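Only one protein chain is missing from this complex, and each of the others stays in its spot.
On to subunit A.
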Amino acid sequence: MYNRNYSPRRLVYIKAIILGDSGVGKTSLMHQYVRGTFSTQYKATIGADFMKKDVELSDGRVADVACWDTAGQERFQSLGVAFYRGADCCMLCFDVTNARSFENLESWRDEFLIQVGPRDPESFPFVVVGNKIDMEGKRVVSQKRAMEWCAAKGNIPYFETSAKKDINVEEAFKTVVRNAMDQESDADIYSDFPDPIRIDADDQDSQACAC
């Protein structure tokens, strides 16, 4: 069976929540990541939906990732807790052509932490995604500004993406998934199945994704 020729290990479930203002491209990011497709025909998300994807990291760990796409209007935030429950990581999205969507990251993050209530909010795995970089001419949020904000929030990893052109989408998801998996204790993951080192353990992440 492909991907399963090496030592078996327990599969880790990761619940990833995608947050951000409406229209920043959350649904597009999810579809691009999970299906590798982009459409101009996505509808505004009502409530929440999720898609699943198997992810294999470069070190051989395998995760079953559920990406939760949520409605973007803050009006629906109070629903959050129902959908955020059990979240392992969170992708905060904004649109580099929309300053407001960047400014709102703060409240998305705060609200998320309040509703999820992780044990250690400071180290909860976030990733920030500045989407729509294919529209370079319309950019209003500079990379520097975004990175400064991320640095100030405890060095959140920052990615500039284009869901349309499939730039950096995989990398952003993979990073936040890996960070989420790192939060699981090693004992948790490996206690049952001592894990031999894979010969290709030094592969780049980009080569390691299994779908």
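Here is the rule we go by: contacts are C-beta pairs under 8 Å (C-beta built on N, C-alpha and C of every residue); 3 or more make two chains touch, one makes a residue touch a chain; residues count from 1.
Here, contacts and distances are computed from a predicted model.
Engineer: For the chain that's not shown, choose its UniProt protein name out of "DNA replication licensing factor MCM4", "Small ribosomal subunit protein mS26", "GTPase activating protein" or "Elongator complex protein 4".
Structural biologist: For the chain missing from the view, the UniProt record says "GTPase activating protein".
Engineer: Looking at the full complex, which residue from A:58, A:97 or A:179 touches the chain that isn't shown here?
Structural biologist: Here the residue in touch with the unshown chain is A:97.
Engineer: Using the document's contact rule, name the residues of subunit A that touch the chain not shown here.
Structural biologist: 1-4, 8-11, 13, 22-23, 25, 34-36, 39-44, 46-53, 62, 64, 66, 71-73, 75-76, 78-79, 81-83, 95, 97-98, 100, 114-117, 132, 134-135, 138, 164, 192-193, 206-207, 209-211
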